[in-house]
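One chain of protein is taken out of this complex; the other chains stay put.
Read from first to last, the chains carry the letters A, B and C; within each, the first residue is number 1.
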Amino acid sequence: MSVGEWEALINVVLLGLLLVVTFGIIRLRNLFGVVMLAGIYSLLMAMVFTLLDAVDVAFTEAAVGAGVSTILSLGTLALIDSRREKIPFRFQFTPMLVALVTGAVLLWGMQDMPAVGTADAPNQVHVAPYYIERTPVEIDVPNIVTAVLASYRGFDTLGEVTVIFTAGIGVMMLLSSMPVIGARRRRRRNGDDQENDT
Amino acid sequence: MMEWLGQFNYYVFAILMMAGIYVAMSRGNLVKKVVGLNIFQASVFLLYISSGKIWGGTAPILGDGLTQPISNPLPHVLILTAIVVGVATTSIGLALIVRIKEAYGTVEEDEIAEAEALYEEELIRAEEAEA
Amino acid sequence: MSTAANAGFSLMANLPALQVVVPMIAAPICTFLRFRNGPWAFALLVSAATFWISVNLLMQVLGSGDISYEMGGWPPPFGIEYRVDTINAFVLLIVSGVSLITLPYALRSVEREVPRDKHHLFYAAWLLCLCGMLGITITGDAFNIFVFLEISSLSTYMLLASGRDPRALTAAFQYLVLGTLGATFILIGVGLLYIMTGTLNIIDLAERLGPVSDTTSVRAAAAFLTVGIALKFALFPAHFWLPNGYAYSPSAVGVFLSATATKVSIYVLLRFQFTIFGDIPAFAELDFATLLLPFAIMAFLVGSTVAIFQTDLKRLLAWSSIAQIGYMVAGIGLGGVDGLTAGIVHLFNHAVTKAALFMAAGAIFLRVGSMHIDKLAGIGKTMPFTTLAFVLAGLSLIGVPTTVGFISKWYLILAALQHGVTGYAIAALVLASSLLAVIYVWRIVEVAYFREPTANREVTEAPLSMLLPLWALTIGCFYFGLETGYSVDIARAAAQSLLGVTP
Partner (left out) sequence: MIEHLVPRILAKLLIPFILLFGLYVQFHGDFGPGGGFQAGVIFAAGIILYALIYGLDRARRVITPGLVAFLVALGLLIYAGVGVATLLLGAEFLNYGALDSHDPVHGQHLGILIIEFGVGTTVAAVMITIFYQFAGRLQITRELESDETDDEDGEEEEMTGSPQ
């Protein structure tokens, strides 16, 4: 088999695993397990990205999806002291309808899309060749992704830094003041007691 | 050569996307909702990255003696940005969950609604007592 | 690549970049300012600068045509292009103008409703929200829209949750889930377009879509974009976070967001609908904005009806906002120069009217401490200036002649009447919804003027820093209702340029 065929085969196996993990996330009620599976989902995704030649993206997805997001989720679980979803998995009509309609539109829309991995797809012949050809001349760094990220589309990246800055000050704003723990929770508990009395 | 594969990646994207939407919309637990959103967002990364791949191609890093075609770097750049956006949204969402838990003592949607109704009653009672 | 020019710095030539970059740089600086009222004064100054820039941009566009600015000096479609034409210059002006007029008002509201140690973060978030909305509006690159959309969304979640009422937290979270779904839908739509054309620049996209326009992929992309944007601007039935979000966040946030956030999303809808998909024959007979029409009608009927039954003044106004979003989308859905003019001019008119109403409500909240309608008894006597402004702006909300609200509805009904029997039905529904508005505005008038004030509480007139912006907007409701030269003419020019009709 050629290199391309091997790539395609491993691709299929990894994507299959991805589906299995996703199914697990839907069904599992143990939140700790859900967070762990979400980390595994990100790692698998990173492997798929490596295979699809997106090494920078894979690096980031592994560091962020499997690293940062997992740490944050675990921190949240510790803070909210909740280990398990209250309601078991059950079929719900409206979300299922929305998901199915969205999926159907997408599958319908895919009919006319070029197959994955073809070299003459529209997005391989327009704009992208410019970056590949001109980067050595205009920017002269080996990593084309860096050239596009930092220079050709540098303003997007400035926006990205602004997004992460917003998240930073957002979390500061939401979590920096002293918590009013228990006050309302206690009140709720009293409310429940009153209900029991009547 | 690879016709049998066709748009397999895109089909997987569609399934993951549906799963993400379903989890984000149907589950009452707020943490699970955020995980659902993560699945949903990450599925879109798959769409972009798959579209940039050339089978048998190589990563967009230039070197000597490169003979293979180079996969499209632009989707990679876009998805790097999207990943950052995703983690930013997740962190704000989780911080909100922490605050909601502190305010209402629960992270289950229907219980929050009850607690909120209780809070409103209390407000009204407090105002009446004041008047 | 354009070689490094040695022409020296030119302020006027760089206005498009500065429009977004000034608030972007100001936000981190704002986090350093810890002294009393420092962040507020700084935000006000920056807001004034952005407003000055947007005025100049509009004049440049009206004087010498569309402006194209190449970020980083890379020519489109390889780099990111900023593109200013009549319509987005108009929206830029609305957004920066609302921010400028709301900030003086925000001083007292924020002092009261946001903890002191968070003021620098609050105003940083305000500037980021402004930066995000301006960035969405000015950019000529489809992916750049997504990036700035997220800046504005994240800062919106922050602003909504910045007050002390816990109900705002749940609303912010609901909006976070919906907003993320919406933004990701937009990302999918942009991705599909990119896969089919290989470009992200909006002008280039429009040109390259021609050969592939009759594919299912492009239609699916249009559907995803439309639904995603509709989720962002809280079109019925994705509206449920909005009443609590606007009602329980700090008053100034309600004013700012109700007057700007939905407007920018609607602008994005226009941009995709007409600039990108406008030239495609397959979309000519059935575009996606037309499919939004039933939702728009539901929005203004449900919004106005539910508003009648609200006991909380701010929630009442928020439900009325849901109805107003319906009017704007209805105008766009009806199409034609008249319909678009109605939609675009209502962007401006509703910004003025609803900002005034939320300002009045916030001023009352500052003094009374409650938004419950029963607590507002006799407010017309204790806070005469605020209440009068509320009533006058309320007239504009109903659409009484001589107000801006009338102008919007006039064009909306004109547009509807061009559509035969269904058009007549829509016109009738618009009128019915306006009658509902009469009822909910009257409820407030009755409580405010015809009930005796509750004796035990001292209520005084709102501070001058709130009254001045409030009255400026209230007078605006009437000034722009009589002198339609600015708003309607610009909106019509924008509608014509979107439709490619020569005037």
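Simple rule for what comes next: a contact is a pair of C-beta atoms (placed from the backbone, for glycine too) under 8 Å apart; a residue touches a chain by one contact, two chains touch by 3 or more.
Computed from a predicted model, the values in this text were never measured in an experiment.
Judged over the whole assembly, touch between the missing chain and the shown ones holds for A, B, C. Residue in contact with the omitted chain (choice from A:32, A:59, A:108 or A:130): A:59.
Among B:30, B:80, B:100 or B:115, only B:80 touches the chain left out of the display. Among A:87, A:119 or A:164, only A:164 touches the chain that is left out of the view. Contact with the chain that does not appear here is found for just one residue of A:10, A:36 or A:68, A:68.
The chain not displayed touches subunit C at residues 1-10, 14, 17, 21, 24-25, 27-29, 31-32, 69-73.
Annotation for subunit B: contacts to the undisplayed chain at residues 59, 61, 80, 84, 91, 94-95, 98, 102. Considering the complete assembly, subunit A touches the hidden chain via residues 55-56, 58-60, 63-64, 67-68, 71-72, 75-76, 78-79, 137-143, 145-147, 149-151, 154-155, 157-158, 160-162, 164-165, 167-169, 171-172, 174-176, 178-179, 181-182, 186.
To be clear about the criterion, only the chains that are shown with their structure count from here on.
Because contacts link each chain to all the remaining chains, their graph is best described as complete. Should one ask which of A-C and B-C has more C-beta pairs in contact, the pair is A-C. Once the centre of each chain is set as its mean CA position, subunit A and subunit C turn out to be 29 Å apart. Between the CA-based centres of subunit B and subunit C the separation comes to 26 Å, rounded to the whole angstrom. Residue positions of subunit B touching 2 or more other chains: 17, 21, 51, 74-75, 78, 81, 85, 88-89, 92, 96-97, 99, 103-104, 119. The multi-chain contact residues of subunit A, meaning those touching 2 or more other chains, are 106, 110, 113, 121, 123-124, 127-128, 131, 153, 156, 159-160, 163, 166-167, 170, 174, 184. By the touch criterion given at the top, residues 17, 21, 24, 30, 33, 37, 40-41, 44, 47-48, 51, 74-75, 78, 81-82, 85, 88-89, 92-93, 96-97, 99-100, 103-104, 112, 116, 119-120, 124, 127, 131 of subunit B touch subunit C in their complex.
Partner subunit C is touched in their complex by these residues of subunit A: 105-106, 108-114, 121-128, 130-131, 138, 151-156, 158-160, 162-163, 165-167, 169-170, 172-174, 176-177, 184.
Against subunit A, in their complex, subunit B makes its touches with residues 1-3, 5-19, 21-23, 25-29, 31-32, 34-35, 38-39, 42, 45-46, 49-63, 69-81, 83-92, 94-99, 101-105, 107-108, 111, 115, 118-119, 122.
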